[in-house]
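Moving on to chain A:
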Amino acid sequence: MSRRLITTATTVLTALTLAACGTGSTTSAPSSSTAGASPSGSITLYSAQHEDLVKEWVDGFTADTGITVQVRQGKDASMGSQIVAEGAKSPADVFVTENSPAMTLVEKAGLLAPVEKATLEGVGTAYRPSSGAWTGIAARSTVLVYNPSKIAEADLPASLMDLQDPRYAGQWGAAAGGADFQAIVAGMLAAKGEKATADWLAGLKANAQVYQNNTATMKAVNAGEIPMGVIYHYYWYKDQAKTKEGSGNTKLHYFKGQDVGAFVSVSGGGVLKSSANPAAAQAFLAWITGPKGQQILSTSQSMEYAVGTGSASDPALPALDSLEAPTVDPSALNGAAVIELMTNAGIL
Partner candidate 1 sequence: MRTLQARPLAGPSVAAAALVVATVCVLPLLVIGAQATGQGWGATRAQLLRPRVAELLGNTLALVGVTVTACVVLGVTAAWLVERTTLPGASVWRVLLVAPLAVPAFVNAYAWVSLRPGMDGLGAAALVTTLSYLPFVFVPCSAALRGLDQSWEDTARSLGLGRWRTFWRVVLPQLRPALLGGALLVALHLLAEFGVLAMLRYPTFTTAILEQYEAAFDLSAGGVLALVLMGLCATFLGLEYLLRGRRRHTRLGSGVVRRPEPVPLGRWLPVVLAGLTGLVLLALGVPLASLTRWLGSGGAPLLPPELIRSLASTGALAVAAGAVTVVAAFPLAVLLERRRGVLATALERVTYVSSALPGVVIALALVTLAIRWLGPLYQSSVLLVVAYVILFVPRATVSIRAAFGAAPPSLVEAARALGSSPLRALRRVVLPLVLPGVLGGFALVFIATSTELTATLLLAPTGTTTLATAFWSASDALDYALAAPYALAMIVLSAPLTWFVLRRPEEVNT
Partner candidate 2 sequence: MSGLSLRGVTASHGRHVVLRDVDLDVTRGSTTAILGPSGCGKTTLLRVVAGFHRADAGLVTIGGTAVCGPGLDTPPERRGIGYLAQEGALFPHLSVAENIGFGVPRRAPGRTARIEQLLLLVGLDLEMGARRPDQLSGGQQQRVALARALAREPDLVLLDEPFSALDTGLRASTRRAVADALAAQGVTVLLVTHDQDEALSFADQVVVMDSGRVLQAGPPAELYATPADRLTAAFLGEVSTLPGTAREGVVECALGRLPLVTACSGPVEVSLRPEQIRLTRGPVAGTDRSPAKVTHVDYFGHDALVHLVLGADTPVLARTVAAADLPSPGEVVSLDVLGPVLAFPSP
């Protein structure tokens, strides 16, 4: 008697739960697309990009095409690994990242469908991998943010590599646990090799304060808690464009000269082989790398660099080609090796 009651109650409640959280299983709903006809239906986007930027992209895309987009928000590495773990059963149709190593991870697992040729051709060759398995959708540059009241411009390091020097002990901070920073380290690994990178990470462990993200690093520099921080440029420009609350006391230092510290990281976008609606997924990728999508990068105050040919970035930013970034093939960035090195260094 009591057991039947319990069973019934469980069934009812489970049904209730599903109903209450209606969005629960939309991913399993069939979203059809017929070849030839213009794409329609809905897609699921796994996004590790900034939520506000993605929202503008999605809203613009849906307004233009009528295709609805379910967004699952996450972080580069975990989301990339999640897609790999999900494999062919992944609910994702499109994956966009902040940095390329996570994209490469999915590519190497053989889970990406080739990006449509027209889409690839719309993006500068420096900002997409040679394989064509995915494409760049935006770019960001490494910078050193510093507080002039805490460190004189003349005392700034000439290279990012110098930060391992004992004279910078307690002088700098970084969000070492984040994918942004790991991309920079991946660039270093590609350029300088394993030994130099491991030594540099040991220097980081000894010298640096670890913050939870770039914003926290920048604010700590701004507040004078620490003289310098390694971050991406757009956190600073975004704050400057608004209240300057977190950056008013700071300046940016660009390493330039093809230094590993001048590394430009490419944000990637790709379509999953397993997508149930590949036409719509390809359309989304084409849209965000197209003129409208790239224009949002400059108008939305996301302050990330546009990578579409002929698309302009926000006028407040120094031109991308003036940064003298080192040349790195995004496919060559090895995220897993970086994680291992950082784990060995006791940072993770």
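As a convention for this text, a residue touches a chain if its C-beta (ideal position, glycine included) is under 8 Å from a C-beta of that chain, and two chains touch if they have at least 3 such contacts; residues count from 1.
Regarding selection, all candidates are chains of the complex that A comes from, given by their letters.
A quick note: this is a predicted structure, and the numbers were derived from the prediction, not measured.
Note on this complex: chain A touches candidate 1; the remaining options among 1 or 2 do not touch it here. On chain A, the positions that touch candidate 1 within their shared complex are 1-3, 6, 9-10, 13-14, 16-18, 20-21, 23-28, 44, 51, 70-73, 75, 77-82, 84-87, 89, 91, 177-179, 182, 210-213, 215-216, 219-220, 223, 225, 246, 339, 342-344, 346-348.
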